[in-house]
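Heads up, the thing below is written out as C-alpha cells.
Apart from one protein chain that is not included, each protein chain of the complex appears where it belongs.
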Amino acid sequence: MAKQDNGESSAAAGSAVENHGAVSVSSGTAVVASDAFTNPGLPPHEPRVTDLDPAKERRASRTVGMLFILSIIGSIFAIVAYIVFPIVPGDMLSVRLNTLFLGLGITLALIPLGIGAIYWAKNLMSSHEHVEMRHATRGTEETRAAAARIFTLGNEESGFTRRKLIRNSLIGALAVFPLPAIVMFRDLAPAKDPVALFKQTMWDKGTRLALDPSGAPIKASDVTIGSVFHVIPEGLEEADHPLDEKAKAAVLLMRLDPSALNEADDRKGWSYDGIVAYSKICTHVGCPVALYEQHTHHLLCPCHQSEFDVANHCEVIFGPAKRPLPQLPIAVDAEGYLVAQSDFHEPVGPSFWERSA
Amino acid sequence: MTTTTTPAAASTTVTEKPVGKGMRFTNAAANYIDERTSISGLVKELGRKIFPDHWSFMLGEVAMYSFVVILLSGTFLTFFFDPSMSHVTYNGSYAPLKGIEMSAAMASTLDISFDIRGGLLMRQVHHWAALLFIASIGLHMLRVFFTGAFRKPREINWVIGFVLFILAMAEGFTGYSLPDDLLSGNGLRIIDGMLKGFPVVGTWISYLLFGGEFPGLVVIPRLFVLHIMLLPAILIAALGVHLLLMIINKHTQFAGPGRTNDNVVGVPVMPVFAAKAGGFFFVVFGILVLIASLFQINPVWNYGPYDPSPVSAGTQPDWYIGFADGALRLVPPGWEFVLWGWTFSLNILVPVAVLGLFIVMVAIYPFIEAWITGDKREHHIAERPRNAPTRTAIGAAGVTFYGVMWAAASSDLMATHFRLSIEGVIHTLQALLIVGPIVAYFITKRVCLALQKKDREIALHGYESGRIVRLPGGEYVEVHQPLSEYERWRLVSYEDYKPLMLRPNDKGKITVGMRLRASMSRWFFEDRVSPATKGELEQGGHH
Partner (left out) sequence: MGIDSTTTDRRGKRAGRRHPLASVALILAGLVTTGGAYALFTSTATAETANTAIVHQQLVDEGKALFDANCASCHGFNAEGTAEGVSLHGVGAAAVDFQVGTGRMPMAAQGPQAEKKPVQFSDEQIEALAAYVASLAPGPEVPDESLFEGEADLANGGELFRINCAMCHNVAGSGGALTEGKWAPSLMGVEAKHIYEAMVTGPQNMPVFNDLNLSPEDKADIVAYLKFMEESPSVGGIGLGNLGPVSEGLFIWIFGLGAVVGVTVWIAARAH
C-alpha cells in the first residue's frame, strides 16, 4: 500500500543512500521538488590564526603545555591536601575542609587536563574537514544471499524444520526450563500469609499507649488540649521485629475540645474526653501522616499532600487518599494510663487487593 | 574510504622519516599486540572514522562520561559501605547521632562521610554524577527526538537508548535507597504502598521484595545487589550495543553545504576527535568533582536513620523520579473502590497506567512516525526542529506533560516559596496537566510554521539589511542582503511530506487502518511549508 502513495515522488528520492544499492525502497509520502536547490558542496577551507602565524602557534602550544603542567600541580595539591587536611573525629569543619581542598585539587588535576587536550585539538591539530561516504546499512545482496544460504544449510544439515518432533519438543523444553527459577523466588519471603500479617497490628486489648521513642506509658491527664503525642504500643522494643511492628502500629494521639469532635454513634466510646488516637500511616501509600494543626484539626501527609480532618474521624478532605485514617479505640485503665480497647478495626496503611476480602 | 579536502594526504609522510628511540618502542609494542590480536584491522577500520562536530552531538558523551565517573566513585564507596540492615548502635564521630540505633548500612554511610578522608567527597561525586547522568540522558533523548535522529536506520538504537534511560533511573532509585536514611526509607515506603495497590499480585510482590513485612531486614542488601551488579551489567551491555550501532550507522549530521545523506563531514577519530572526546571526559569529571567539593548533596546525617514513625517536610525523591511522585500527588480525592471484596486502588493504578502509556509512547514513537510517512529510506540528516512542525509540537506537548508532573513533585515547596496554598498549587497543576500540553502543542506548531515561512522569505529574498532606500519614484524600500548559496542551502534542504491520499488497495477496499493512517498523515502534514525552490528564486521578488 505504501508503494501506491508515492507514484510521482519515488523516482525523485534525491540523495537517498539506497541509490547505491540494488534495491529501491519507498519514500512514502515524501515530496522532492524537481527544481530543488542543489547542494553547493563544502565551502572553502578557512585557515586559523595558528595556521598562518607561527608565533600564535607557538603560544598555543605553550598554553597546552602549561595546562598539562597545571594539571600535574593539581594532582600534587590533592595529595598534599589529603595529608594536610586530615579528619579530626567529631570536628565538622575538618570534614568540610578535607572535602573542599581534596576536591579542589582533583578538580585542578582534571579540568586543565581536559581543556588542554581540547585546546590542542582545536588550535593545533588539523582543522580540515574530512568527508567519509556512507553505505546502505543493509548488507549487499551477495552478503545477504550468503547469510541465507548458511541458514538453509544449517536447516538442511540439522533437519530443524523437517524433524518436527525434535523442533517442537526443543521449543517446549526451552519454554519450560526457566520455570523452576520463577518458583524459587517464593522463599524471598517467609512462608506466612501476607494478607493475615497486613491485617493485624501489635495493638491489643489493654496495650498501653507509650511515647515514641522512650516507650513511657501515657496518662490521659498528660494529654492537654491542643497536644499531639507520637505514640507506639508499650513493649514495642521487645517485639521480634520492632521496626516492622512500628511501621503498622505508629499512632498519633491528639486531644481536642470534646465539643469540636463530631463522632459517629458507633464510635462514641472510642475516644476519651476529647482524646483520640488515629493510625499515623497514610491510607494512600503509607507515609507517616504527622503534620497536625491544632486549630483547624487538619492532618497533612508531607509526601503527597492528603489532608485528613481529625474532628470528623479523619475523613479525607484533600489529596489522593481515599479512606480515612483508621481509628484506634482507646480507654483509660485503673491507673489512669491510656490503653487500646482492641486492635484497629480495619487494616492500617495503604490499600491492597485483599484488604476488604 | 576517507578523503580530505586538501590534496596533501597525511598517511604517506610519517613512515619515511628515520625512526627515533621512542618510536622504535612504540613500533615494537604495536607489532607485539597486533601479532596476537589482529588489532591493526580495527585501527584501520575505526582510526580515521569521521565524526561530525556539533555541540548537541556531545550530550550522549556527557551521559557516558558521567557513568564512568559513577563507576569509579561507586567502586570506592563499595570498599567501605556495608549493605546490611542489622541493627547497630552508632558510635562514630557525628555527635548528634551518637548512641542512636540504626542499620549497619546507615552507620557505614556516616563513617564514609565523617571518618574516611575523601569519603564524603566521593559520596557527593557519586550522587551528583548520578543526577547529571540521568539529566544528560534526558537532554540527549530530547536532541535525538527533536532532530528526527531516530528515523531509519536508528529506530532500534532509539529503543536501546530508551532502555538505558529506564536502567539509569532504576540505578538511581536503588542507589538512593541504600543509605537507609529517613528520606530514602520513606521513599521505599511509598514504593511498598504503590506495589500493594496493584491488583491480584501487589500484596505478594511487596511481601516478596521486602522479604516479609515492610521494612524487614533484607531489602537493602537486595537492592545493593541490583545496584552494583545486575543493573550495571545490563547497562554496560546495552551501552555497548548502543555505541556499536552508532558506529555501524555512523552519526547523523545537520544539513549544510557539502553535507548529504550519503556522507559524513567532520573530524577523524585520530587525532582530533579522540583528543576532544578524551579531553571532554576530563572536563566533565572535573566539573562533577568541583560541584561535589563545593555543594552538599543528600546530607543523610540530617535525615537520621530510617524509622517508620518520623518523616520530614519536603519529602521528595531525586529529580528523575519526581514525575512519578508528582503524578501520584495530582490524583483527585476518592479514586478507589471495592468490588466483589477486592480493592481497586485507582489512585495508584491510574497514574501508573498514564505514566506507563507515556513512556511506551516515547519508546515506540519512531515506529509510529515511520508508519505515518511510509518513508522506508535511510535518513542521516538531522532535521532542524522547525522543519518537522508536528513532531516538534508533539515533543513540546510531551515535555510539558512531563514538566507539569515533575513540578507537582515540588508542590509543597512552590506553596511555601511563593506564598501559595498547597491546594491551589495542586488544582492549578491538575488543570495544567490537561491544558498545558494542548496549548504547548498549538503554540509550538505555529512557531515552527512561522519560522519555516521566515526561512523561505530569507532564502528567496535575502536578509533584511535594515537599510531604507528611496527609489526615484519616491517609493521607500528596504534593501535585502542576498544570501550566499552556502547560507541558502542550510535553509532549503529539508524533507517535505504531503498528506497521504486515500486510495483503494489492490482489492478495491479502503480499510480502517488505511483511514487511520490517512488521517494521521493529514494531521502531520496538512499545513506544511514546502522548501523554497530554484524556480521560485528565479521569479525573484514577485510574491
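Order of writing sets the chain letters: A and B. Residues in each chain are counted from 1.
The working rule: a contact is a pair of C-beta atoms (placed from the backbone, for glycine too) under 8 Å apart; a residue touches a chain by one contact, two chains touch by 3 or more.
From a predicted model like this one, the values you see are computed outputs, not experimental measurements.
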- Task: Quick one: jot down which shown chains the absent chain touches.
- Result: A, B
- Query: Pick from B:M23, B:I39, B:A95 or B:A450: which residue touches the chain that isn't shown?
  - Reply: B:A95
- Query: Per the definition of touch given earlier, which of B:I50, B:M64, B:L77 or B:A104 contacts the omitted chain?
  - Reply: B:A104
- Message: Among A:S26, A:N39 or A:T99, exactly one should touch the missing chain; which is it?
- Response: A:T99
- Message: Counting contacts across the full complex, list the positions on chain B that touch the omitted chain.
- Response: 53-59, 62, 80, 86-93, 95-101, 104, 107-108, 111, 113-115, 120, 124, 128, 131-132, 135-136, 139, 182-183, 276, 279-280, 283-284, 287-288, 291-299, 301-304, 307, 309-320, 322, 409-410, 412-413, 415-416, 419-424
- Message: To test your reading of the contact rule: which positions on chain A touch the chain that is missing from view?
- Response: 48-50, 92-93, 95-96, 99-100, 118, 122-123, 127, 211-215, 218-219, 222-230, 237, 254, 288, 290-296, 298, 300, 302, 307, 318
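Following the convention adopted for this analysis, only the chains that are shown with their structure count from here on.
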- Message: Please output the residues of chain A touching chain B within their complex, sorted ascending.
- Response: 1-2, 4-6, 13-18, 20, 25-33, 35-37, 39-43, 45, 82, 86-87, 89-90, 95, 98-104, 106-107, 109-111, 113-122, 125-126, 128-134, 136-137, 185-186, 188-190, 192, 194-195, 197-198, 212-213, 230, 232, 241, 243-244, 246-248, 250, 280-282, 284-288, 290-291, 300, 302-306, 316-323, 349-357
